[in-house]
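All protein chains but one are shown at their positions in the complex.
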Amino acid sequence: MDFRLTDDQEALRAGMRQLLDRHFGPTALRHAADPLAHHAPNAELTRLWAELGAAGLFSLRADESAGGVGLGLPEAVLVFEETGRALLPGPLVATHLAGSWGLVPGAAEGRVVVTAMDAGRPSPDVTSPPGGTAPDGMLVEHLEAADAVLVVGDGEVRLLETTGSDLAGAVKDGEQAGSPPAAAAAPAPVPVRSVDPLSPLHRVVARPASDSRPVAGDQEEGPGARRGQRSGDGVGQEPGDGPEERLPTVAGRGKWLPAVDVPGKWLPTGDADVLRREAGVLTAAQQLGSARRTLEMAVGYAREREQFGRPIGTFQAVQHLCAGMLVRAQTARSAVYAAAVTQESEEAYAAKLLADEAATSNARDCLQVFGGMGFTWEAEVHLHLKRAWLRAEQWGTSAAAEERLAAALL
Amino acid sequence: MDFRLTDDQEALRAGMRQLLDRHFGPTALRHAADPLAHHAPNAELTRLWAELGAAGLFSLRADESAGGVGLGLPEAVLVFEETGRALLPGPLVATHLAGSWGLVPGAAEGRVVVTAMDAGRPSPDVTSPPGGTAPDGMLVEHLEAADAVLVVGDGEVRLLETTGSDLAGAVKDGEQAGSPPAAAAAPAPVPVRSVDPLSPLHRVVARPASDSRPVAGDQEEGPGARRGQRSGDGVGQEPGDGPEERLPTVAGRGKWLPAVDVPGKWLPTGDADVLRREAGVLTAAQQLGSARRTLEMAVGYAREREQFGRPIGTFQAVQHLCAGMLVRAQTARSAVYAAAVTQESEEAYAAKLLADEAATSNARDCLQVFGGMGFTWEAEVHLHLKRAWLRAEQWGTSAAAEERLAAALL
Amino acid sequence: MDLTCTPEEEEFRARLRTWLARELPTLPPRPDPLDWPARRAYDMDWQRRLHEAGYAGLHWPEDAGGQDATPTQHLIFLEETEAAGAPYVGAGFVGLLHAGPTIAAEGTAEQRARWLPPILSGDQVWCQGFSEPDAGSDLASLRTRAVRDGDHYVVTGSKIWTSHAEVADWCELLVRTDPEAPRHRGITWLALPMDAPGVTVRPLRTLAGSTEFAEVFLDEVRVPVTHRVGEENDGWRVTMVTLSFERGTAFVGEVVACRRTLRLLAKRARKTGRWDDAVLRRRLGRLNAEFTALWRLIQWNVSEAAHGLRHGGTGVPAEGASVFKLRYSHARQELYDVAAAVLGPDALDLTREWTRERLSSLSYTIAAGTSQIQHTILAERVLGLPKGR
Partner (left out) sequence: MDLTCTPEEEEFRARLRTWLARELPTLPPRPDPLDWPARRAYDMDWQRRLHEAGYAGLHWPEDAGGQDATPTQHLIFLEETEAAGAPYVGAGFVGLLHAGPTIAAEGTAEQRARWLPPILSGDQVWCQGFSEPDAGSDLASLRTRAVRDGDHYVVTGSKIWTSHAEVADWCELLVRTDPEAPRHRGITWLALPMDAPGVTVRPLRTLAGSTEFAEVFLDEVRVPVTHRVGEENDGWRVTMVTLSFERGTAFVGEVVACRRTLRLLAKRARKTGRWDDAVLRRRLGRLNAEFTALWRLIQWNVSEAAHGLRHGGTGVPAEGASVFKLRYSHARQELYDVAAAVLGPDALDLTREWTRERLSSLSYTIAAGTSQIQHTILAERVLGLPKGR
């Protein structure tokens, strides 16, 4: 047993940090976040993707025989930790999964951008509120830039094509509760003004519940699909939801492609859970990277900033805030790395839960250390907080993780 | 509007503080808590009761025509705050209610000791766990010393006599799940080794559920009694409780006396809620007194105790702990005093919730400030923590209060 | 322990309600939040209406043109206007709550006559130039220099966190006139005309993406010595006088609004089904207790302030103010964290009001004395712990 990083792992991490410094350093971040800079985020993402693809970020875990790097989840976690640290934008986790699992041609090389939807439901024995889905629909990041959407459902993985497809036309906010859109004219995804300026979001608007059942039948289904089950334990069952009762489902006019039709590896039933778990661990790794970065920033600022004639880092109140951030980051680190090594479900939930908490709380504490300066747009810290909020909603919320972890005790 | 204390109220509080210094000062407290001192707590309580009765603690709110002091709940709250500060033992709230409402002859004068059982259930719309009752039975303080037990149920108040009665004989812990006691030999209250050395407890052991229904019929009932309803929304309904399913009910061989048979004021249905609310507010006042006392203690210690060549109160870590205690105490104060003045249900729940939190958290923070010294039995601080835990279970838990306060928002 | 209002206070409340019911429907539509001149016009229109109805400068002394109302009346005024959905003080804030009271207390007769009436009538807008990038929590370390040149001060430096700078007529400015004196002793209070040559205003984008604050750059701006309020180098004391005008009423409107938000959150949660999440529901319940207590804390502080004023004191004691600020800052942040839990993923939608409020609530533990500084104030000034080193 040696939990420490191997020399190779250390080198991999250092290499990734250098790469990101070059391709998405502080200046690029500031430019990307500048609300007044008229840039073309989709074009920039495409360029970035090619660079990341060339560096192997998306093919990291694909077999060497398939042109991949042949590394494991622990290595991926180290690399994703760096992306979180750099606040690298884009659907990195989805494209990495698509590339490393060989689900979408071109993903491994960064030639296509793949985003994802977590369309899975918590297991039936979990009585808590739905994790990751809202009655109003699901939010998907970077949909406009994406060539394909990985839909990770219950026991199945589907692929939704967006290239040149009907998903392009966006309509206005579909939240007119009184007039549910007719099935024939199911609304296309609706752009949402994202709290994170670097992560554009679309709401994939829900269909009315009465319209949902046909989905199971009128679409081509992969083996092991259990979509019909959703109406039995899904959002629609929540009391008090009466007239607005809706099921989250992809309602764009794009067609559903079961994974089996897609070139590359076909995903049998059980693998949707694996994919979702890996996505959770990689997202946790990004949160960890962010938590460690905001700690660094807070410490750096506390050393330099003077108030009352001395560096604020000499005040215990500031010192102990920083120490608390360190404790959160290192505890999350132990959970995230262990989840990557063991690939166990319980560890993965613990990793996501603790990394979400580390990222959001550290960003808030960093903001507190920065004081008024942290409240300006120019300070990087708010971007970490917003991204941390976003990631906390992706691939399993804290509430869902706590329920799973509680159930695991019995 | 002048929320501040009047001069009379200030004088009342000061008088009470003096009285308690005299009759239950630090030396008496230490003696009462000394596990090696062979004293007779019941006899001591009787003596204390006479003194408190003479001072008007129990008749404070009774009409002057009935020999009482004729003051209101705000004044009672100030006086009870002092009892909490002094860690005065005994069923003060119950005897005060019995005396001020004229429920038990001799209570007002401190000639009899009255304890209480909160046998009410949360309202049916509250889906949370039962507040204040455990499946294993209810805990009653100072039962041995008590002459009577005030049973505050759903819309009714009953009185259980203990003097010279069958309640005296205690049996061993009745928690043999396999062998529920037969109805004919319902167990008497069982002494419990109380975490608070100054508050002896008895568990009033539950009857098997199958045995509970007759209670509604085979006992004399006061008007407005709704005992039968308990089996409809009570503990017995909790899932997973299978073979141990039991209803909390007084199972001693003492007989149930409906309040109407008792000399003094008869309590119609609605008044049980009033009584319970007053009990909650007075208990919150005691918590407040304790919270302010542990703040005082922490500040005093932080001023004196030196480590690393200076008073520990110069360290921000200690300073900010103390400041946090002050914030808790003063916030709770505003809630408790307002509840006493308005006598509104929502305010009462807020008062209990915030005072419970102030008392328990302040005691814990005080312990932290005291360091190792606080961990000794001799330091008064642990007695505050233990009493705060005890009171937090009485007259409405935080969980129940939160549910009520949430429901009130709709 | 009296929470009832006197008959006079009840009458005041009734009269105000009647007036609000009549006046509010006649208000123009709310302006675009990014259109500063329109916002100024809207806020000043409201101030003019208040002035005509006799509600302007409610808490100002009568000899300054105010109503000399008691803190309780002021509380009632703020409670009722917020409950009725009346406009917030907006662009009038600094004039009515900071600069005005300072001039009223420390200004010469001429200065009072010149500056106070237009504040009350809604004709002139003031902004505040206190904070600097390097003088945040430690305000007294400010470095903007003012050098005497004949009957003018020549001012150079920069200020930050100035709201309404774009549309203000005047700025209450703290400058350093004696760099050699101890920190608090070399500061002077000046009234700066915002149209003076050398004044540059640059909008400051906050993390919420909005630009309600600005930076003000001062490049050899000439301010007449007659614009000085109080003595040279006595500006710190002059400013503290203003601050002591606080009577515990500063957050009345906000707490009323938070309690309304809390009820809306509960209703929204009920509607979406998230109400069934006991963790969320009980957080809402706890917040109900929290804001109930905060409301009572305001009443306590107002009572203390009223008592103090009746007996020649000034404003609310440090204890009440710091206790309230600490608890309220935390409660407000928790409120909008809970709002995010109610919204679920929709909390990521920046067009949601609750999401924007969540972002702006982040400043509450920082602005006007960080939570860390408030704790130290309580520990050292209220609890009497020995001064930290």
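Think of it as A, B and C in the order they're written, each chain with its own count starting at 1.
Definition applied: a residue touches a chain if its C-beta (ideal position, glycine included) is under 8 Å from a C-beta of that chain, and two chains touch if they have at least 3 such contacts.
Here the structure is a predicted model, which is why all the values come from computation and not from measurement.
Chemist: Among B:3, B:80, B:101 or B:315, which one is in touch with the chain left out?
Modeler: B:315
Chemist: Check the options A:89, A:189, A:313 or A:396 and report the residue that touches the missing chain.
Modeler: Checking the options A:89, A:189, A:313 or A:396, the one contacting the hidden chain is A:313.
Chemist: Could you tell me which of C:240, C:279 or C:368 touches the chain that is not displayed?
Modeler: With C:240, C:279 or C:368 as choices, the missing chain is touched by C:279.
Chemist: Counting contacts across the full complex, list the positions on subunit A that touch the omitted chain.
Modeler: 1-6, 9, 74, 127-128, 295, 299, 302-303, 310-311, 313-316, 318-320, 322-324, 326-327, 330-335, 337-338, 340-342, 346-347, 349-350, 353-354, 399, 401-410
Chemist: Could you list which residues of subunit C touch the chain missing from the display?
Modeler: Contacting residues on subunit C, toward the hidden partner: 277-279, 282, 389.
Chemist: At which residues does subunit B meet the chain that is not included here?
Modeler: Given the touch definition above, subunit B has residues 35, 128-129, 132-136, 138-139, 192-197, 201, 203, 235, 238-241, 244, 306-309, 315-318, 364, 367-368, 371-379, 381-382, 385, 389-390, 393, 399 touching the missing chain.
Going forward, only the chains that are shown with their structure count from here on.
Chemist: Taking each chain's centre as the mean of its CA atoms, which one is farthest from the centre of subunit C?
Modeler: Here the answer is chain B, farthest from subunit C.
Chemist: How many angstrom lie between the centres of subunit B and subunit C, each centre taken as the mean Cα position?
Modeler: 43
Chemist: Can you give the whole-Å distance between the Cα centres of subunit A and subunit B?
Modeler: Between these chains, centre-to-centre, one finds 50 Å.
Chemist: Would you kindly tell me how far, in whole Å, the mean C-alpha position of subunit C lies from that of subunit A?
Modeler: Taking the average C-alpha coordinate of subunit A and of subunit C, the gap between them is 39 Å.
Chemist: What are the residue numbers in subunit A that touch two or more other chains?
Modeler: Within subunit A, residues 315-317 contact more than one other chain.
Chemist: Mind pulling the residue numbers of subunit C that touch at least two other chains?
Modeler: Residue numbers touching two or more other chains: 270, 372, 375-376, 388.
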